[in-house]
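Have a look at this one.
Only one protein chain is missing; all other protein chains are in place.
Residue numbering begins at 1 within each chain, and the chains themselves are lettered A, B and C in the order written.
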Amino acid sequence: MAENDSLTKAPDTPGTLTADCCSAHAETGQHGYSKDKDAHLKRLRRIEGQIRGLQRMVDEDVYCIDILTQVSASTKALQSFALQLLEEHLRHCVAHAALEGGAEMDERVEEATAAIARLLRT
Amino acid sequence: MAENDSLTKAPDTPGTLTADCCSAHAETGQHGYSKDKDAHLKRLRRIEGQIRGLQRMVDEDVYCIDILTQVSASTKALQSFALQLLEEHLRHCVAHAALEGGAEMDERVEEATAAIARLLRT
Amino acid sequence: MAENDSLTKAPDTPGTLTADCCSAHAETGQHGYSKDKDAHLKRLRRIEGQIRGLQRMVDEDVYCIDILTQVSASTKALQSFALQLLEEHLRHCVAHAALEGGAEMDERVEEATAAIARLLRT
Partner (left out) sequence: MAENDSLTKAPDTPGTLTADCCSAHAETGQHGYSKDKDAHLKRLRRIEGQIRGLQRMVDEDVYCIDILTQVSASTKALQSFALQLLEEHLRHCVAHAALEGGAEMDERVEEATAAIARLLRT
């Protein structure tokens, strides 16, 4: 229902779809990642803790290989977070755009592919 | 001097070489990454700031693609830190082990390769 | 038209949607990657040439670092091919599934995310 509303309003307010699909209507719970916000914040706080752990390791002259292992774990955690976000984005924003079709859809798919390319290249 | 000491003592205290080469004698400044400790800590604090930035972005319902871009930047920063650490490790610990030769060298090279594999797989 | 046909037939022949969206009706040209088939085959033949080049380099005892550079180029070419395929998949199959909605869409998104995860982990 609310989803249909946003679809009907979309043509009148071009450009707002972006905000609509992933983030805006926090109160209606129809956007993408916001309903998982708490889980995301928890994940990111754990990663922040890992980075602080890395600082402690460097400060205490821990053996470099052990530090590298911890860097790999943090990178992996960041990639998992990104994949979770991407999955929600595909499920909500890209699907939403598919219903609109045309240029909106093309733009969303190109944008998502570019984001995946950036993740792959890091 | 201290380096020679540790070389002489190594057989008596197996496993301590590890600590020697990269971290232990902070006071002598001959170990690997410790002389770059400040630079490393600065880098890691910047990454910690990026992770906190990600939390803010999630909290403020920023568009997912923009969050993914920031995740890529943080991952890249972590990889750069890892490469810096790895270069110092090769220059100091692996070179040190090369002078000893034999099993010590083999072990260091396998360990470094395993660390690189973990970085590649994340 | 043909697209609607396949939509109508989908419930009767579960599992065929998969084939429909990306590959099956080569004659109608409505599927995903098949219309770009020639470009894909050309890309893959170039990558095959790079792999044969690597064999030549090993055979001629070329310096390892130069071989590693060529491996990186081949890996990059494979990743580019994957991204191209993925973009077409999102544009066609995932969009197609979005029009159907429900479980079909969920399944496609999970499947695409898992494929992206595998690309990231390599």
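By our rule, a residue touches a chain if its C-beta (ideal position, glycine included) is under 8 Å from a C-beta of that chain, and two chains touch if they have at least 3 such contacts.
Note that the coordinates shown come from a computational prediction; the quantities given were computed from them, not determined experimentally.
Taking the complete complex into account, B:95 is the one of B:41, B:73 or B:95 that touches the chain left out.
Within chain C, the residues in touch with the undisplayed chain are 18-19, 22-24, 26, 31-34, 37, 40-41, 44-45, 47-48, 51-52, 54-55, 58-59, 61-65, 67-69, 71-72, 74-76, 78-79, 81-82, 85-86, 88-89, 93, 111-112, 115, 118-119, 121-122. Listed here are the chain B residues that touch the chain not shown: 79, 83, 86-87, 90-91, 94-96, 98-99, 101, 105-106, 109-110, 112-113, 116-117, 119-120.
The rule is short, and it goes like this: only the chains that are shown with their structure count from here on.
Mean C-alpha positions place chain A and chain B at a centre distance of 28 Å. For the pair chain B and chain C, the distance between mean C-alpha positions equals 36 Å. Contact of a single residue of chain C with at least two other chains is seen at no position.
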